[in-house]
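The next block holds one structure in the form of structure tokens; read it before the comments.
Every protein chain except one is present and positioned as in the full complex.
Each chain gets a letter, A, B and C, in the order it is written, and its residues are counted from 1.
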Amino acid sequence: MENDTNTLRRLKTIEGHLRGVIRMVEEDAYCIDVIRQIQAVEAALNKVSSQILESHLNSCVITAIKGDDPKERERVLKEITEVFEMSTKV
Amino acid sequence: MENDTNTLRRLKTIEGHLRGVIRMVEEDAYCIDVIRQIQAVEAALNKVSSQILESHLNSCVITAIKGDDPKERERVLKEITEVFEMSTKV
Amino acid sequence: MENDTNTLRRLKTIEGHLRGVIRMVEEDAYCIDVIRQIQAVEAALNKVSSQILESHLNSCVITAIKGDDPKERERVLKEITEVFEMSTKV
Partner (left out) sequence: MENDTNTLRRLKTIEGHLRGVIRMVEEDAYCIDVIRQIQAVEAALNKVSSQILESHLNSCVITAIKGDDPKERERVLKEITEVFEMSTKV
């Protein structure tokens, strides 16, 4: 994966957010507020995943499909279906 | 989309499942049992979506990427990111 | 579950929506459009589940918690955690 500055920045922000959630638990914050913050972390992670997928489609996937190796093409397309299917479960 | 017999069969099974849920509500079934059946319907719909995406990747997407129209290629890849992002929300 | 007119009406609307999706597949609609409609059906099902849970909390759950049977109370609360956990997976 190209060392995406934007992806890194977002992930580090999410790490900070998660540390905030840990602090909330340490300080006995209200359960529902903790759950809401965890859900906000997950929404941010979903956003990052979508960005990574977008950049993957526009690089590796195009290369694989234009390439001469049918096995590689099949593999790359199968992976996309797999992460899509998993995304409906998390 | 190719008129996928398998997709159609699955969707009709899900329709039958959903009618069963409606009957449960009409017959005053226990709330939690109804919610569980709705969740089962959703899991089945996720499965169908993944299948449709897989067949789409192996037809339209390959054609678009191998084709000469960069706009079309861009459009097709953008759609995949969009349904992926939406899949994390439903 | 109280025979909720509103829940029934929503579920029947969703059934109509799902039949529309089946028709789309029969008529070879574009894959991505089908996936989007399936996602819309799922969003609507999520909404119905939330409504059913809300009415369940305000009836059965209150009764169980105010009641004298600790086993029943435990069971009712456990079910809520279970449907919550499942909801993160579908």
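Here is the rule we go by: contacts are C-beta pairs under 8 Å (C-beta built on N, C-alpha and C of every residue); 3 or more make two chains touch, one makes a residue touch a chain.
Just so it is clear, the model here is predicted, and its values are computed rather than measured.
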item	value
Interface residues of chain C (partner: the chain not displayed)	46-47, 49-50, 53-54, 57-58, 61-62, 65-66, 73, 77-78, 80-81, 83-85, 87-90
Contacts of chain A with the absent chain, listed as residue ranges	1-4, 7-8, 11-12, 14-15, 18-19, 21-22, 25-26, 28-32, 34-36, 38-39, 41-43, 45-46, 48-49, 52-53, 55-56, 60, 79-80, 83, 86-87, 89-90
Residues belonging to chain B that touch the chain removed from view	88-90
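The rule is short, and it goes like this: only the chains that are shown with their structure count from here on.
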item	value
Copies chain C and chain B - interface residue numbers shared by over half, same or different	same
CA centroid of chain A to CA centroid of chain C, Å	27
Chain centre separation (chain A, chain B; CA means) in Å	21
Whole-Å gap between the CA centroids of chain B and chain C	17
Per-residue multi-chain contacts in chain C, two or more chains	89-90
